[in-house]
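Data first, discussion second: the structure below is written as structure tokens.
With one protein chain held back, the other chains of the complex are shown just where they sit.
For chain A:
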């Protein structure tokens, strides 16, 4: 097309300039250059690794996953022994990662929201304390904070023999926190089910309350009622089952505790560290989200006679959430990725287990590939969910 146009144009330098100076042609050229470079580098790395592996007699591929792991893992959500396979060990690590990430996200959201709102408080002391927390916490590298919490738990708590016993049955020591576990009894399954039933019940109750308000205008104390239902239903189930009180209480035997369930110092340090660090960022996001909602909105709602809580819930938060959700998503992703720092304090997360696997088998590429795939999947999952949620609340407006 350029040529046909140039036929009618006698200017001699026009055709030459069009190729070198054409931004599209340039862009394509540079993209080809970059792509070629990357391909070359990739080829070099892969052949190199394959050569090295061949020299060390290590087979490539994922067949090693079925071999016996033969290393112990400090804590696990599922049954595990060193006789299990590498794939089982990696699953344990994966579940440990999920455990700390999910709990961390929930706790960081709660703590961050509270601190973010506290920074907006008209109470000078509350606002300043919250500001100080945010400024200190978010300006110290998270790895340092993990070491700090690990040291606090490991150094400041006594050994199991002198364990602190703040509540009967609960023991705090440098081996972690021991709490009584529920003794085996079929009733606990029913109590668990009844909690599910209660949650569904609360959902129906909320629907009924909304319908009734629409029909009659009467308001229903839904928050109090929900709490009541959530407590009463499991409690009644427990009473109906004969109210068993048998507990598996931790007991000191020799140098450590027997029985009960345990929260390890590594897990506690990681959870506290990630929660505190991430909550400082979420606090800032919440604060700026609420601040971004024009003050005139609150004034107009007050002038109509609405109360503070109602204004926050029905006017300010729906508008603030749209600002808060996208940056909070990246904080959730950060927390999940930061959980891989667990390896530094010895919590057996996915990276830690994969690292041990790598060292034992030499299957570097495969181990790293597994880690990357898992983190990518978790991250994409969080992103997808938060995007869906964002659309959901955006739809409320338009």
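Convention: a residue touches a chain if its C-beta (ideal position, glycine included) is under 8 Å from a C-beta of that chain, and two chains touch if they have at least 3 such contacts; residues count from 1.
The rule is simple: contacts and distances are computed from a predicted model.
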The complex's invisible chain, by UniProt name, from "Carbon monoxide dehydrogenase medium subunit", "Oxidase", "Tryptophan synthase alpha chain" or "Arginine ABC transporter ATP-binding protein": "Arginine ABC transporter ATP-binding protein"
Among A:162, A:302 or A:359, residue touching the chain not depicted: A:302
Touching residue (missing chain; options A:310, A:359 or A:373): A:310
From A:21, A:122 or A:219, residue that would touch the chain that is not displayed: A:219
Touching residues (missing chain, whole complex) on chain A: 213-219, 294, 296-297, 299-307, 310, 314-315, 318-319, 396-398
